[in-house]
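A single structure is presented below for examination.
Only one protein chain is missing; all other protein chains are in place.
Our next item is chain A:
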Amino acid sequence: MTKKTILIVGATSDIANATAHQFAKAGYNIVLAARDTADLETNKSDIAVRYETEVTTQQLDILDTKQIEGFAKGLSPLPDIVVCAVGFMGDQVTNELELSSASTVMRTNFEGPSLLLSAFANLFEERGHGTLVGISSVAGNRGRATNYVYGSAKAGFTAFLSGLRNRLASKNVHVLTVLPGFVATRMTEGLDLPEKLTAQPEEVAQAIWRATERKRNVIFVRPIWRLIMLIICAIPEPIFKKLKI
């Protein structure tokens, strides 16, 4: 049997790297994609040495949207699974003051990832199988003053994934939405996160692995986040708008 292949985009992220380890351990060949492939060299040899699997790297800037379709079509073999971990939080105050910063955040979290998965959706549909994994965020479940630029872009991505799943449900293409709560990664380094609510990247990776095996639709990683977001979303707007959260 030939080995299955997983493509992981945004591969320099801690969550992406942990996911690569998880799938390599399960016997997949790994394709890592990032803006700068030089940043992937240590991860590449590490995974290859540990799991004796084939690891290759690809260059992709998700903001270079014209490149996306060619990138997807150029991969050989076409991967069985695509994970998009690309994301960028930016600084909320800067995002408020500088429209160009807000635009980068919106495009990096919504436009780029959605177009990427669109391209693979079409190829997977044509082939008749495949799994698309989008890492969005609970920040997209309700806009909050402290990070609504990032949150709104993630909201867009979450809605996009939901629509894509609806479209492909009958086409044997599985779409998984990952809504991690806090995760201890480079993105959140230095922030004072509550320990009980913060997952390790390996935990997210394991949850993704299990969810792809079981064809789950939406996962929160730590189940407590489902409850937290239920409560946050249930607060009536007249009250919510006055809260500092």
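Convention: a residue touches a chain if its C-beta (ideal position, glycine included) is under 8 Å from a C-beta of that chain, and two chains touch if they have at least 3 such contacts; residues count from 1.
In the analysis below, contacts and distances are computed from a predicted model.
One chain of the complex is hidden; its UniProt record names it "Oxidoreductase", one of "Fumarate reductase subunit C", "L-proline glycine betaine ABC transport system permease protein ProV", "Amino acid ABC transporter ATP-binding protein" or "Oxidoreductase".
Residue in contact with the omitted chain (choice from A:43, A:57, A:114 or A:177): A:43.
Set against the missing chain, the residues A:73, A:186 or A:210 yield one that touches it, A:186.
When you scan A:28, A:51, A:150 or A:225 for touch with the missing chain, the hit is A:51.
In the full complex, the hidden chain is touched by chain A at residues 42-43, 45-46, 49-52, 186.
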